[in-house]
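Complex shown without one protein chain; remaining protein chains in place.
Letters A and B name the chains as they come in the text, with residue numbers starting at 1 for each one.
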Amino acid sequence: MASVPSPRQRSWVRWAGPLLLVVVLAVLPLVFPESVNEIIARIGVFAVAVLGLNLVMGYTGQVSLGQIFFLGLGAYVTAYGVSNDWNIVVVFVLACTIPAVVGLLVALAAARLGGLAIAMVTVALPIVGVPLAKRLSDYTGGSQGLSARFGDAPEGTGLYDDQWRLYLVLAIGGAVFLLTRNLVRGKYGRVFAIVKKNENVASSVGISPYRYKVLAFTLASLIGGVSGFLYMLVIQYTSPETMSFGHSIQLLAAMVIGGAGSILGSILGGAYYVLVPQLTNLVDPSLTALLQGATLLVVLFVLPGGLASLARPLGRGRRSSHDRRGPTPPITPSATTGSGTAAETPETERQGHP
Amino acid sequence: MATFIQLVVDGLSTGSIYAAIALALVLVHQATGLINFAQGGMAVLAAYSAWWLTARGVPLVLAILASIVLSFLLGAAVERWLMRRFERGDPDTAVVVTIGLLTLITGICGWLFTYNNQQFPSLFSLDAVSFLGVSVSQRSIGTTLVIVVVMFLLQGLFAGTKLGLALRAVAINPQSAAFSGLPVERLLMVGWGLAAVLGAIAGAMVAPQLTLTPGMLDNALVYALAAVILGGLSSPVGVVVAAWIIGVLENLAAVYIPLIGYDLKVAVPFILIFVVLVIRPQGLFGRKTVVRV
């Protein structure tokens, strides 16, 4: 849809929105109090984690219950590198590539199996990951975990640490979102959608579902690794508890609540993951489980398509007006379940990231 | 040798705990095509209601029966008022709804009964029975026997009764089931109700061993899921056998394979699943399903 050619005179309008957004995002960290910046940074961490899950599950239809493992792995790699004084760029690259390689190996084996088997193999990742992290205590610090403080504001910027960290989260997270958005809007996105809809159809048109499942899973692991890096930047501590199975389940819930197969939904999912525990604490800290469960059910009961579906009616209206002016796009991939890529519009997404 | 046999027997007892929940998961899956993460939570709520009644002087058997009736109503109500909205939609959303339900029920249990450990009385004595140098408690034997009986009832339900066939027809294709005159909505309610009943039985059986807490079955759930996949989603006998295999093999692996040990024994069911599914994608006892293009 992004490929709809716009009249030349409108191009400045097309750029004005994103540009303004970048300006706003650049200014807000300076304005907000420290606690708000920290909350936004945490939302960024988990929005990236949810985005990775969305890539493999929302866009490609492969159930993954193990995304938190890749966040944990990325966090461990980061913590280990930082505490050994490695160059931070090297640490970042490793925090991306190591989870991606592990994800690739897991996917090569798991993607041969059917849908539920992939789910079970991914369940195994956090379940086995926790005792494995304890056993490798030379690298992971065992059950006491690893602390690593980095990303303090450089001298001369005049920024507070929380502001500098939020900028880093916005820059790295924003880049990941932008790249992922381009990926799912392009050729790969269409193939993922076909694989999600019907693997046999995919095979019949010469697409190897296996290869694309492996690709999606590997990219999701890589993005999980990035979220782990950001986790260490913001939380500054990781332990086996970080990757417990319960958190993986909550991440899955956040993805569906935000909106499966939606870029905006990933941001909303991250916000849900971070904000709901804090809000329930405000209401009654001894009833958090009850309130969180009730919130989840109410949200999905009202919006089965997730929070992102709130933005869609607006988007659809805009798209149809686009269509009237320009040529209709050649293919509309799988706009069936209301969670497909087609229901998204550039406008709704620009609100969320640079 | 005596230790080896004792470890096998211990594994069977632990496997029975996994099997108890796994059977309820299979029933819901057969009836609706869903994995219900809240199954354990509903079982815990049933166990709490039985415990609450016994604490007020109701005899244990009556309390468990009451919790079973209550569970049927709760299961049916959950289907009617909650799950129905999601049954035609994205299955991922429905699964997440069951996750929300699990969180909610756990929270309700914690709120009503606190997060403290409660002692749940057992139907069976804790005294040990010894044979061939192996000891096993009457409670474990009783639990296992109850689960075997439930397993055969369930197998009979699926294979030999109209209700069982109808439930399966609904799960496989609700539209064509409706066209052939089946009361789809009522059948789904019955399916959820029956699964909750199995959960209530499971809860009453394992609560004395695990000690009643709101999260009592959270850890067992993962093993139960593994047993369900390993045994094949459609076979109660297969699932129970798979749960026993998991219970026994994880003990033996922990003791006799130093690389695994007690910390990584949790990997055993997953390694097993992987190996079995590579050889038999439908699980140990499952039926092959034909995929339509």
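Here, contacts are C-beta pairs under 8 Å (C-beta built on N, C-alpha and C of every residue); 3 or more make two chains touch, one makes a residue touch a chain.
Here is the rule we go by: contacts and distances are computed from a predicted model.
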According to UniProt, what is the chain that's been left out of this complex called? Choose from "protein-glutamate O-methyltransferase", "Dihydroorotase", "Phenylalanine--tRNA ligase beta subunit" or "ABC transporter substrate-binding protein". "ABC transporter substrate-binding protein"
By the document's definition of touch, the residue of A:T97, A:S208 or A:Q236 touching the omitted chain is A:Q236
Chain not shown, touching residues in chain A: 13, 16-17, 20-21, 23-24, 27-28, 30-31, 33-35, 38-39, 42, 130-131, 134, 142-145, 147, 149, 160-162, 231, 235-242, 244, 246-247, 274, 277-278, 280-281, 285-286, 288-289, 318, 321
Since one chain isn't shown, list which residues of chain B touch it in the complete complex. 2-3, 6-7, 10-11, 13-14, 17-18, 106-107, 110, 114-117, 119, 126, 128, 130, 135-137, 209-211, 213-216, 218-220, 223, 251, 254-255, 261-263, 266
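Quick note on the criterion: only the chains that are shown with their structure count from here on.
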Distance between the centres, which are taken as Cα means, of chain B and chain A, whole angstrom: 33
Touch list for chain B against partner chain A, complex: 37, 82, 85-86, 89-90, 92-93, 95-97, 99-108, 110-111, 214, 218, 222, 225-226, 229, 233, 263-264, 266-267, 270, 273-274, 277-278, 281, 291, 293
Residue ranges of chain A in contact with chain B within the complex: 57, 63, 109, 112-114, 116-117, 120-121, 123-124, 127-128, 131-132, 134-135, 198, 200-201, 204, 245-246, 249-250, 252-253, 256-257, 260, 286-294, 296-297, 300-301, 304-306, 337-339
